[in-house]
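And then chain A:
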Amino acid sequence: MSCAEDINLLAVVVDTNPAAWAAAASDPDRPLDFVKIIEQLLIFINAHLSLKFDNELAIIASHADQSQFLYPLPPADPLDAADDEPSKPANVYKQFFDVDRAVVSKLKELVDDKRTKSAEHENRSMVAGSLALALSYINRIKRANENNSVQSRILILSISPDLPSQYIPTMNCIFAAQKVSTRIDVCRFSGRKYGGESVFLPQASHITAGIYLDIPEPSNLLQYLLYTFLPEPSMRKTLLLPHKDQVDFRAACFCHKNVVDVGYVCSVCLSIFCSLSKKCPTCQTVFPAPK
Partner candidate 1 sequence: MVKARKGTLLECDPAVKQIVQDLDNKKSEAGEKRFILEDLDETHLFIDPCEVEWLQKRLDEILEENTYRFDDVA
Partner candidate 2 sequence: MATASKPAAKVATNGATKKAAPPIDDEDSHGLMGASGQGYSWEEEYKRSWDVLQEDEQGSLVGAVNSIQMQMKRRRLNKDTKVVQRGIIRHLYLVIDLSRAMAELDLKPSRVECTLALAEQFVAEYFDQNPLSQLGVIITRDALAEKLTELSGNPTDHVDVIRKKANREPRGEPSLQNALDLARTSLAHVPAHASREILVLYASLTTCDPDNIIDTIDALRRNEIRVSVVGLSAEVQVCKTICKETKGTYRVVMNEGHFKELLFENIPPPPIAMAQNMSNLIKMGFPITRNFDPPTLCACHHKPIRKGYACPGCSSTICDIPTDCPVCALTLVSSPLLARSYHHLFPVDNYKEVIPGPPLPDVLATTATPLAGHCFACLQAFAPKAGASNAALVGLRSARYECGRCMNSFCWDCDVYVHEVLHSCPGCVNR
């Protein structure tokens, strides 16, 4: 089967956690401007669409308290209904225009949404939820094109720290992605006031044979995107692309969230602890006293 005929599906997960972006904008060393990042991302997405007529796309915003499809829009969305209002100018390719408009207006909606302002959601990003949506969507596209092979991949633009409560769903998504050989590429921003080391995401890219890239210079984001993340999966055998050797497979204990080398695992629920205890706090199993 030649790979020229494959349909390429790219699912982009954008971290839109307002708190993290606010912090990033005020970073002394490497300030990040959300609008500029999105502009560059949109060019990258258009580049993906321009490679082939058949290329498919999904963009999902991983917000502080929800995940939201930015593109494609859900059927019967009011934005769709008001289709003819802003007529497409003659100097834009129709597909690009649709994507850009959908992303921008949906993002505006998200930013204006008052619900997210509450403090408890601060610094959370629903990456696991977005991954789950992305995988469901990929599954749908694959089913719809049973006769053609669909090459899918996921790109995560991440800025927020890991959310320990999402560990299990995240891992479930990673294994689901691995099962359909969907690579998870990770593009991670980190500065003094944002980002920081992620434990989940390197595992995601490692297990699914994706690429993990820390962006050292956010102003050149577009170049990083075009160089590293544009080549479709079938090109990865041909082009030399960065890869991360050392992946931390150590686990964090459930009791103190410390990263442990040697831990104690409950034989019933597999929770990891850093010290011996009498009762498992996760599944309430009572352990016999150590002899």
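By definition in this document, contacts are C-beta pairs under 8 Å (C-beta built on N, C-alpha and C of every residue); 3 or more make two chains touch, one makes a residue touch a chain; residues count from 1.
Selection rule, in plain terms: all candidates are chains of the complex that A comes from, given by their letters.
Keep in mind that this is a model prediction, so the values were computed, not measured.
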Out of 1 or 2, the chain that touches chain A in this complex is option 2
Candidate 2 partner, complex, touching residues on chain A are 65-67, 69, 72, 74-76, 126, 128-129, 132-133, 135-137, 139-140, 143, 166-169, 171-176, 179-180, 203, 207, 245-251, 260-270, 272-273, 276-277, 280, 283, 285-288
